[in-house]
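Removed from the display is one protein chain of the complex; every other protein chain stays in position.
For clarity, chains are labelled A, B and C in written order, and residue numbers in each chain start from 1.
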Amino acid sequence: MVLEKLISNAYAESLKNMRFGDKSEELSEIQSIILNSKRIVVATNNEKKFKVVFDIISKVCNAEVLMLGISTNSADLTRMPALSKGLIAVDSTDADVVISRGRLGIPGSGSLLLIMDKKGRILTGAMSSSSLIHKNRIEDSINLELTIALERIGILVKK
Amino acid sequence: MVLEKLISNAYAESLKNMRFGDKSEELSEIQSIILNSKRIVVATNNEKKFKVVFDIISKVCNAEVLMLGISTNSADLTRMPALSKGLIAVDSTDADVVISRGRLGIPGSGSLLLIMDKKGRILTGAMSSSSLIHKNRIEDSINLELTIALERIGILVKK
Amino acid sequence: MVLEKLISNAYAESLKNMRFGDKSEELSEIQSIILNSKRIVVATNNEKKFKVVFDIISKVCNAEVLMLGISTNSADLTRMPALSKGLIAVDSTDADVVISRGRLGIPGSGSLLLIMDKKGRILTGAMSSSSLIHKNRIEDSINLELTIALERIGILVKK
Partner (left out) sequence: MVLEKLISNAYAESLKNMRFGDKSEELSEIQSIILNSKRIVVATNNEKKFKVVFDIISKVCNAEVLMLGISTNSADLTRMPALSKGLIAVDSTDADVVISRGRLGIPGSGSLLLIMDKKGRILTGAMSSSSLIHKNRIEDSINLELTIALERIGILVKK
């Protein structure tokens, strides 16, 4: 209920034009949701991609980290594939936290990684260039995106 | 119609499990939509933020660049404020390209900049950390986000 | 977890092209979520509209039925105002079930009522014509929409 209360307060501030940027208690709550999660579902059924996420996220939290049983490729026919993949995991599992990765928008738009809570609310994320631009291995891209997604809300990943 | 055809082909590839990442013709088309746009609307009515976007985007294209006449603050009560702001501009103007910037997700989740086409399809984007983490001036954050959003699809901005 | 399992099964069926319409256990689960909810939030801060929903929903379930503390009018600047209103309630409260009502799409498109669960998943809904077409009192429209929304998933409301 803490997060709901923070969101309710932020919405009330926005309605009064009294909202002046992110607050430290909001950031703390986002960190707390991720660090204290018991069950994290990675919205992929690709073992290689899962392994990269598993290795990093296991450094920062004690959660059970699971791969999704069903394919999320169908999300590539939506406007925001990374978001749609995440919602497949939110809606079909009882995860506390979902980590998804996929295309940002239309074909050619590069990739987006998102971390969501159990209701599908977006906690943080990160992007990579189109693979045509960066030429990195996909494992390295996922590694970098997840590390940045965590760092931008103040969770540092030890190398 | 070029973009529609590329999307149709990419969707057909995904359905056949024959999709292997972004293609150079998709990237070229995204670049072409942005570089050849005639009318770009920035989804803000804040003159200071508009000015930063205007200065950068004017370096890479010849479009008329306009500020939105109406406030987009109401988007802060949606799940993806940056996306919702952009769609306000898409739906209420005849822009070829829309540039929007706002919160990524819930309060505390930091910011997201998106570049969309006239139908609201996402072409590229970039994120910043929560302002509590980075402590930069907002003008510098917008400048950096827009520059990265363009670079990740291969459009370089001269300093 | 029952609903998550049903959704997971349905998604797996769709992926195998073995999905042949709604199933009775899915319908039973939707009924069960609504009839056994403990806390229903109506996504409005308008007392008159709340009262209409309260009177009907109280006939079919024993839940605490609450009005939302904050205005949802900002949702009128989104592509699906009724949906956006519901998500404001989902994200800012700990409701088991949310009932929202607002415009279906663009201005002029008439109204939509939605019943969602705690994650924002849509359980059922109903529409009215544009108010220019039907000329009914708003209380009568809401009454009718909610009754139809419940009936279409097999929950009959006694007059």
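Just so it is clear, contacts are C-beta pairs under 8 Å (C-beta built on N, C-alpha and C of every residue); 3 or more make two chains touch, one makes a residue touch a chain.
This one's a predicted model, so the numbers in the text were calculated from it and none came from an experiment.
The hidden chain makes contact, of the residues C:36, C:58 or C:129, with C:129. Within the whole complex, the absent chain has one touching residue among C:14, C:36 or C:58, and that is C:14. Within the complete assembly, C:76 is the residue of C:55, C:76, C:94 or C:140 that touches the hidden chain. Not every partner is drawn; the one left out touches chain C at residues 3, 6-7, 10-11, 14-15, 17, 19, 21-24, 26-27, 29-30, 73-74, 76-77, 79-80, 83, 104-110, 112, 116, 120-133, 151-154. The chain not shown here touches chain A at positions 72, 74-79, 84, 87-88, 91, 106.
Against the chain not displayed here, chain B makes contact via residues 1, 4, 7-8, 11-12, 14-15, 69-71, 74, 88, 90-94, 118-121.
Assume only the chains that are shown with their structure count from here on.
Counting the residue numbers that touch the partner chain, chain A and chain C have more than half of them in common.
Per-chain Cα centroids separate chain B from chain C by 33 Å.
One inter-chain figure worth recording: chain A and chain B are separated by 20 Å, centre to centre, where each centre is the mean of the chain's CA atoms.
Listed for chain A are residues 7, 11, 14-15, 74, 120-121, each touching two or more other chains.
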